[in-house]
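A single protein chain has been omitted from the complex, and every remaining protein chain is retained in its original position.
When the chains are written out, they are named A, B and C in that same order, and each has its own residue count from 1.
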Amino acid sequence: MELRKNYFADVRKDDLHEIGQPRPRSDSPGHVTGKTAFFADRTFPGMLHLKMVRSPHHHARIRSIDTSEAEKHPGVVKILTAKDVPHNVYTILILIQVGPEDETVLADGKVRWKGEAVVAVLAETERAAQEAAAKVKVDYEVLPAVFDMEEALKPGAPLVNEYHGQNYYLYDSGECRKVRFGDVEAGFAGADHVLEQSYQSSPIEHAPTETTGCVVTPEGNDRFTCYTNTQAMFFTLDNTSIILQMPGSKLHFVGGTVGGGFGGKVDVIVEPIAILGAKLTGRPVCFIYSREEEMQISSPRAAEKVVIKDGVMKDGRIVARKVTGYTDAGAYSRHSPYGAQKGAGHYPGPYTIPNVWIDTYCVYTNRTPSSAMRGFGVTIGDFALEVQMDKLARLIGMDPLEFRFINAYRDGDMKAHRQPTEGAALIECMQEASRAANWPVAEKYLAMSSYVKGA
Amino acid sequence: MAIRRGRGVAAINYPTGMNLGGDPTQALVHSTPTGNFMVTLSSVDLGQGMKQIMAQICAETIGVPTDRVVVDTADTDTGPHCMGTFASRGTHRAGNAVIQAAREARQVMLEVAAEELEVNASDLETDGQGKILVKGAPQKSISIFDVALSAHFKRGRSISGRGMFLIPRSYPEKETGAMKPSTCYAHACTVAEVEVDDETGEVTVLTVKNVFEIGRALNPKMVEQQLVGGSWMGISHALYETTEPYYPNRDHGGTDFNQYLMPGPGDLAETEIIVLERPSADGPYGAKGPGEMCANPQIPAVANAVFDAVGVRIDTLPITPERILRALKAQAAN
Amino acid sequence: MAKVPVQFTLNGSETAEFVDSGTTLLHTLRDKIGDTSPKGGCHQGTCGACSVIIDGELRLSCLTLAETCDGAVISTTSGLSENGILHPLQRAFLDTFATQCGFCTPGMIMAAKVLLDHTPNPSRDEVVEALSGNICRCTGYEPIIQAVLTAARSNSQNAA
Partner (left out) sequence: MALALQTFATVKDANAALKAQGSRYLGGGTLVVRAANEGDVSVSGLIRSTEPSLSAIVVAGGKVRIGASVTMAAIGGHPELGMLAKAARAVGGPAIRNMATIGGNLFAPAPYGDFAVALLALDATVSTEESETPIETFLANRDGSRAIVTSVGFTLPPQGGFRFLKVSRVKPKGISVLSIAAVLQQAPDGTISSAWIALGCMADRPMRARAAEKALLGRKLTEDGVAAALAAAGEGTAPITDPIASAWYRAEVLPVHLGRLLLA
């Protein structure tokens, strides 16, 4: 790695003692000796293992659940169903007033995706829990399912989630988050070329080497200590408090050493049910996702569809950009309404465009609920935007890097969401890339600066 | 058979912190009797190095070496609230909270030192090595060790501070979408060079040259860790990763590390990382959050390079050999 | 449930345990003996985080039954440093900043150790091959490859 101190030297103080120094990491000695304590490195006598019975169907009504055989299985201590969960319907962002509550901790009457948690089995050993889980009988009436976002948005599509009432998240702005800036249709009308293209992704897994999980132990004083690899301690504690209708003062979360997160451990999935198990049995409980659960049950990065329509002039100026983004939330909200909204704030990318129209939708389908992942709301959008930029440059016969210089945002430029640009540095990154990659651009672009227009 | 070469570029920006703000983090700092400093948080270290960076930020602010600072984090019985580690917010939000707490603690430390040295606190400075000196008269000094002892056992003072950082929440205007998503943005430009086998659709990423602007590299080696790993993940997203390879069909999802594809140690692109620093107005020592941003620009850069190599556009991620081969066959048919 | 006696040498110490028949070595090491340096990342044999060295060979403790290790000599990362002095591999992982979350690190070090035990001056390709059964999600592998090459160099310098 190379630090290029010549850029922005005028606005930076480099005479610090500790900041800017490559100090050794304080956690590394623990890592290389195997001494670092991850949550699963704690074990307690009498600890129970929790295994989940999951839906084999994408969408189904639950006619009945029979746990009688499983309860008799040797080693089984407790079996939990929806009725055991004090506040079974929840949504994690309710803490910041993003509702409605739309997801069940354990399925109640219905499953909405293949893999949804239905019954929790607590047993003396992992093996006993697996065997008992296989004995739980759930009678399902299979319902039509919808997997494609466009299909889901059509009238008459199967309704994925009754708590929403339609297959999209309803923002205060309506069916989508909107940004309106300038007159996009006038921009297209005046453009030399108009190009509309569609981009698509599929779900992506965080794939941390350590799977999601927690170990809970009752402290004997009506408090519960939960060793967890959550990415957000109080977020998890507070949601657990709501789900279990238990004062937060009864909960003690210990974590902060996590075997990779990447956004995959921001959901609140394992802790509430494990703590409930510990409460109802009085015994320590561990609930650790198997690798298969981590891959297919834990929330992935949402699949997205992005449609971009641009008006561009022969001289390289983009004069209008319309973006329609669709985020595939799967069956429940989790962080997807937030992610879709983040997209609305991110488009049209780091470019100054006078006419912009953005609609971002959060769509429900019968698949694994998606949620946070490194850059979500932006990552797939950037793929779409930057491939589109390449296409536009080639359309007008311009070098793709020079084309970006022409449109790059600079300090003071008004963004589509009506914030003036501050602290821009796109131009300097491109100048340095031009040099590093030996990708020559005209001298005038190398003379540009993010500081002031025209400089 | 032909191996065809191409290159592509992408430029991006990325907001630091939770979208639209409203995501607080708090920190507490106190000294021990012998002048070590404890930072208490509930922020989570996912492996990115939160604990180490908070120690360096605290040390810089107090004016002591980093090894005099211990970070105690992620215990809800002791640590004050943090919204969590996500949205490239950890360093920015928690760092600001630590600075505020450390400044308050430093002020008490200087006041105690001032009493001991019989000068005004405003006339004192730290040398960064564990001493407090009188400005302009460095022979007149006291160690932080002695100051802490004095505070605890003689003066009855608590060398401690509270820190809180909150960017007020922005509510988007319904019709226009006027809003403030973030207070600062990191930037990047990546050039990727690929080879495409036009008979199999297989892509080899030869080189990626990444330029990242991240505000301030608080610990350059740790920045490098994150940027190198992120660049790998970006390439991985571009060419390999999906839990549903036949999306929107739900079948054939991978359930292990053999089926869930990511580049192996034999697939690595020659990776160059260049870092620029334009300090952000509200970042801790100017830092922005590069953790997510660093995995983004490789995706379109690789996509554009594939087009440059073989003349087909793959607008669906991941850009698998199958998608390329289908596109090449369609191209040949036309 | 039948308990089975198992005896092996773990990091130089004679170790004896009664385990449930069918218990994996990983569970035995972690939950019975308390050596949590091998990590359970998949229990499938696909991540390498549980790697240990059995009789000089790299093995996956998640797929190895404890009772098949009777009489074996087993090494784990927790036993690598001697008298508080880090092994050259551990030192190199620190110096080259090759750890991030640290979950894969003990397994990586085991895989690297077997390589260096047999091939003190490996080529880059040999390092890549040696690490190929171990997943890392944070680093992009390059720092880990560099750490192993650095350790090999420091070994050969010490030997010279």
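Heads up, the rule we're going with is that a contact is a pair of C-beta atoms (placed from the backbone, for glycine too) under 8 Å apart; a residue touches a chain by one contact, two chains touch by 3 or more.
Worth saying up front: this structure is predicted, and the values here are computed from it rather than measured.
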Chains still shown that are in contact with the chain withheld from the display: A, B, C
Touch assignment to the omitted chain, from C:H43, C:H87 or C:R137, lands on C:H43
Specify the residue from the set B:G22, B:G130 or B:P321 that touches the hidden chain. B:P321
Would you indicate which residue among B:M38, B:V70, B:V119 or B:L261 is in contact with the undisplayed chain? B:L261
Mind pulling the chain B residues that touch the left-out chain? 1, 199-201, 240, 245-246, 252-254, 258-267, 321-322, 325
Counting contacts across the full complex, list the positions on chain A that touch the omitted chain. 51, 125, 127-128, 130-131, 133-134, 290, 292
Considering the whole complex, not just the chains shown, which residues of chain C touch the missing one? 1-2, 4, 20-22, 24, 43-45, 48, 51, 57-60, 62-65, 67-68, 111, 114, 128-130, 132-134
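We adopt the following convention: only the chains that are shown with their structure count from here on.
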Chain centres computed over CA atoms; the one at greatest distance from chain A is chain C
Most heavily contacting pair of chains is A-B
Give, as an integer number of Å, the spacing between the C-alpha centres of chain B and chain A. 17
State, to the nearest whole Å, the distance from the C-alpha centre of chain A to the C-alpha centre of chain C. 33
Chain B and chain C have mean C-alpha positions lying a whole-number Å distance apart equal to 30
Name the residues of chain A that each touch 2 or more other chains. 25, 27, 207, 257-260, 262, 291
Chain C residues counted as touching two or more neighbouring chains: 42, 44, 46-47, 97, 100-103, 135, 137-138
Chain A partner contacts - residues on chain C that touch it in the complex: 30-31, 35-44, 46-47, 49, 76-78, 80-81, 86, 89-90, 93-94, 97, 99-106, 109, 135-138
Name, in rising order, each residue of chain B that touches chain A in their complex. 7-15, 19-20, 22, 42-47, 49, 51-52, 55-57, 59-60, 63, 65-66, 71, 73-77, 79, 81-87, 128, 169, 172, 174-182, 184-185, 187-191, 209, 211-213, 216-224, 227-228, 230, 233, 237-238, 241-245, 247-250, 253-257, 259-260, 262, 272-281, 285-286, 291-293, 295-297, 299-301, 303-304, 307, 313, 315-318
Touching chain B in the complex: which residues of chain C? 42, 44, 46-47, 97, 100-103, 125, 127-129, 131-132, 135, 137-145
